[in-house]
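Pasting in a structure now, in structure tokens, and then I'll have a few things to ask.
The complex appears here minus one protein chain, its other protein chains still in place.
Let's turn to subunit A:
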Amino acid sequence: MITYELCLLYRIMPKAELASVVKRTANAIFEKGGIIRKLEHLGTRDMPHKTSIHGLVHHKASYFLIEFNAPPTCIDTLSDEYMRDVDIIRKRIYKKQEVKPFECTLHEDMLPPPYRKSVQELIAQAKKSEKPKFKYNTGLDYYPFQK
């Protein structure tokens, strides 16, 4: 069972109209035999760039996120359906990725560069590729003759 994430950008509408449009979107999933796990509004704000679609130029959008399960065969159909919806500016369906457990290493990253593990690894790597240098064995730290 694959969980999908549907990210939607709706055009700016009054609340009632927006609700009906979201309902239409959600019903399309139900019609395909899907389950909606989560429905979230991520706010109404400016888009990073203007977008022209369905003969109109949009600068602002209402961001929505729907998490759902549906048969993988109907994802293309859903995508096509939403593309033809004039109230949707952009849409994209992702597979939901499980968040892997991780450890916070911020305190390590905040150290000065020579103390950071990643930097130390880089230095070790650079040392490994250094060519062997000829040793004069004169006991001096400089070359005593003219070069």
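In this section, contacts are C-beta pairs under 8 Å (C-beta built on N, C-alpha and C of every residue); 3 or more make two chains touch, one makes a residue touch a chain; residues count from 1.
Convention: contacts and distances are computed from a predicted model.
Q: For the chain that's not shown, choose its UniProt protein name out of "MMS19 nucleotide excision repair protein", "MIP18 family-like domain-containing protein", "Small ribosomal subunit protein mS26" or "Trafficking protein particle complex subunit 6B".
A: "Small ribosomal subunit protein mS26"
Q: Among A:36, A:53, A:75 or A:93, choose the residue that contacts the chain missing from this document, as touch is defined above.
A: A:36
Q: What is the set of subunit A residues that contact the non-displayed chain in the whole complex?
A: Where subunit A meets the chain not shown: residues 15, 18-19, 22-23, 26-27, 30, 35-45, 64-65, 106-107, 110.
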